[in-house]
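Apart from one protein chain that is not included, each protein chain of the complex appears where it belongs.
Order of writing sets the labels: A, B and C. Residues in every chain begin at 1.
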Amino acid sequence: MTPQTAPPDAPAVPHPLTPAEAAALVPDGARVMIGAFMGVGTPGRIVDALIERGARDLTVIANDTARPEVGIGRLIAAGCVRRAIVAHIGTNPETQRRMIAGTIDVELVPQGTLAERIRAAGAGLGGVLTPTGLGTVVEEGKRRIEVEGQDYLLELPLRADVALIAARSADHMGNLVYSLTARNFNPVMAMAAALVIAEPNEIVPVGVLPPDAIHTPGVLVDHLVRRGERIDHGHA
Amino acid sequence: MTPQTAPPDAPAVPHPLTPAEAAALVPDGARVMIGAFMGVGTPGRIVDALIERGARDLTVIANDTARPEVGIGRLIAAGCVRRAIVAHIGTNPETQRRMIAGTIDVELVPQGTLAERIRAAGAGLGGVLTPTGLGTVVEEGKRRIEVEGQDYLLELPLRADVALIAARSADHMGNLVYSLTARNFNPVMAMAAALVIAEPNEIVPVGVLPPDAIHTPGVLVDHLVRRGERIDHGHA
Amino acid sequence: MDTRERIARRVALELRDNSLVNLGIGLPTLVARYVPAGMRINFQSENGIIGFGARPPEGMEDVHLTDAGGAFVSAQPGAVSFDSVMSFALIRGGHIDLTVLGGLQVDRHGRLANWIIPGKLVPGMGGAMDLVTGARRVIVAMNHTQKGTPKIVETLTLPPTADRAVTMIVTELGVMEPSPEGLVLTEVTEGVEVEAVVAATDAPLIISPDLRLMAS
Partner (left out) sequence: MDTRERIARRVALELRDNSLVNLGIGLPTLVARYVPAGMRINFQSENGIIGFGARPPEGMEDVHLTDAGGAFVSAQPGAVSFDSVMSFALIRGGHIDLTVLGGLQVDRHGRLANWIIPGKLVPGMGGAMDLVTGARRVIVAMNHTQKGTPKIVETLTLPPTADRAVTMIVTELGVMEPSPEGLVLTEVTEGVEVEAVVAATDAPLIISPDLRLMAS
C-alpha cells in the first residue's frame, strides 16, 4: 500500500485542550449546543470549566436542562445562561424559577423538531416540513405549507457558534464513538456548529476504531478535551 | 435481571426466506428501493430471483443502474424495469439504450436530494428545502420557496412498496450491520418502504451484535433472506 | 386491583406481538408489567434505545444506559442504540406501532392536551407532540377525573398537544374511542354504571351498541 498522504499519526485535531482552554473558546453571548438527555451524555468537564470562568449570556441549545445539580442544569444554576432552546425543562425547577423571574428566556421546541432543525443546519437544508406542532402553540409565527392536500409547518435550521459534545471514545483524528443512550443529540450537534469541541472518556490511537463503528467522522471535530488523569505506565 | 418480555430468542423476524420466496413478495408494477452504489452493496440473490421469476414493470428507486451485468443492471438488462428513479446511469449503456427506445423511463435526481427525499419519507417529513438543483433542469415542476432571502427547492418524500437491502450481518431479530462502502443507500431505504427485506452475508444469534454497532434496528426489517449454504457443523 | 393497575392491564391488551411500543412516563410505564406471556414487545425509549429492560441489580447500573426519565435500565439481547435524529425519525416516520401517554385533558374529538398548565406547570412538550402526531396508534391512559373535575371535556381549556385525534382513551371507568360523530364509550368497568361514566365526563359520550365490560 502506498499511502497518498502524510503519516496518519500526524494529528488532524490539534493537541487536546484542557477544559479551561476549551471554555475559553466559548465567548460570552455565544450560541452553544450541548449534547445530553437528562444529563446523560453531557460534556461535564467543559460545562464545569464554563462555570469556573464565569461564562455569561449563553444561548444554550439542548434537549433539556436536566436537574439543577446535573449537567446543563449546573450551567443554568450558575447563571451562565440567558436563553435556552430546549424540548423539556420539567425536571429543573431552577430553570422554571428563572424563566418566571425573567432572567432566562426559554423557547420550547418539540424534541423531534429540535433534532430535525439541528440536522437541517448540519445537512445544508433550508428547512423541513413537519406535521408536528400543527394546531398548537408551536405553530405561532411559522409558515404552514400544503403538500398534496396535507398541511405542514415549515421548521427552519438551527445553528450554533459552538457545539460541546460528549463521547465514549475518540481517536487523535477526532473520530468519535458514543455509548448507548449517551449518544442522543451529540452526533447531530457535531454537524451544526462552527466550532466543535468533543470530550471523550478516552482518547485512543488512530486506526484502532473500526471505520464501520465510528459514529461521528473526525473531520467534524475541531478540538478534543484532554482526559483528566494520565495513567502512569512507566513509559519514558 | 427480570426480563419484561418473552425470551429474546423468540424470533422477531419470521423464519428466513429463500430468495424465491422474497421475490414472490415483490409484485409486478411495484415501487422497489434497492440498495447499492455502482453494484456495491446490492442484495444480489433477491435481484437474481426477481429476474428468475420474470418480474415486470418495476419502478426501481436506487442510486444508479450499475453496469449491465452487475447488480441492478442485471434487472434492467432482463427487462424487469419500467421506470428508474436514480442519480446516475452513465455506466450502463443498456439503461441508456432502453431509455432512448422508450421502454424505460428514467427520472434523474441529484444524489444528495435522492438521499434526503427517501429519508423524508422514512422520517415523516412532508418535504425538505434544498438549494441543490436551483436554476437547473431539476427545478422543473417544483416549488421554489424563499427563506430569509435565500431560495430553495421543495423536494418531496420518496416512498416505496418494498425495500431490498444488503447487509454484512443480521441477527434473527433483523438488526443489521453494514460493511464499509456497501452501506450507502441501504439504511435509509430500510426506513422508507412498506415492506423491508434484507439479505445479509450472515445471520448471527440474537445478542451478539453490540447495540452501539447496529446500523439498522431490526424493527424496521420484515424479512431476512436465508444464506445460500448451510455450513455442515456436525450438530444434530 | 387498584385504579392504575386496572388501566395498565387494559392497555396491555392492545399490545401486539413483535410491535414497537413507546410508553410515556408515569402510569403508561406500568403497561410493561402486563405484557401477555409469550409475546415479544420492542420497547423504544426516545432517548435512543429499543430493547431496554428492567433496572439492573445494584452495582451493575451504567450511567450511559437510562430511560427517557433518566432511570437506569438494562439492555436485552438484541437491543439497539441510536441518536436522537434516528429516535425521532422512528417516532415521526410512522414506525412506532403504539404509544401510551398520560393526559391532562382529551376533547370530544379525541384531541389530547398533556404537556402544559399555563402559569402553573411548564415542563415542555418533550417528545409528546411528536409521538401523538407520528405513532400509528396513540392510547391515552389516565384517571377519568382530576379531583372530581372531568378530564374528558367538550372543549380543551389547556393547550393541545396535537391536532390529530388519539386512538383510544382508557380510564378507571372505561374505554372510549374517538369517531367522526364523537367519543364512543365501548367498554365500562365492572360495577360502574354507564350513567356514572357519563356524569364524570364533560364531553358528550356515544354509548356503543356493543358496549362491553372493560376487559383485563
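Rule of thumb we're sticking to: contacts are C-beta pairs under 8 Å (C-beta built on N, C-alpha and C of every residue); 3 or more make two chains touch, one makes a residue touch a chain.
Please read all numbers here as calculations on a predicted model, not as lab measurements.
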Going by the whole complex, the chain not shown touches A, B
Only one of B:Arg31, B:Arg98 or B:Arg183 touches the unshown chain, namely B:Arg183
Touching the hidden chain, out of B:Arg31, B:Arg45, B:Arg98 or B:Arg119, is B:Arg119
Any idea which of A:Glu116, A:Glu155 or A:Asp171 touches the chain not displayed?
-> A:Asp171
Of A:Glu21, A:Asp48 or A:Asp212, the one touching the omitted chain in the full complex = A:Asp212
Footprint of the hidden chain on subunit A, which residues?
-> 1-6, 8-10, 12, 119, 121-125, 171, 173, 175, 191, 206-207, 209, 211-212, 214, 217-220
List the residues of subunit B that touch the chain left out of this view.
-> 37-41, 63-64, 86-91, 96, 99, 106, 108, 110-116, 119, 130-138, 168, 178-188, 215
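Keep this in mind: only the chains that are shown with their structure count from here on.
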What are the residues of subunit C that contact at least two other chains?
-> 49, 75, 81-82, 88, 91-92, 133-134
Going by the touch rule set out above, which residues of subunit B reach two or more other chains?
-> 123-125, 211-212
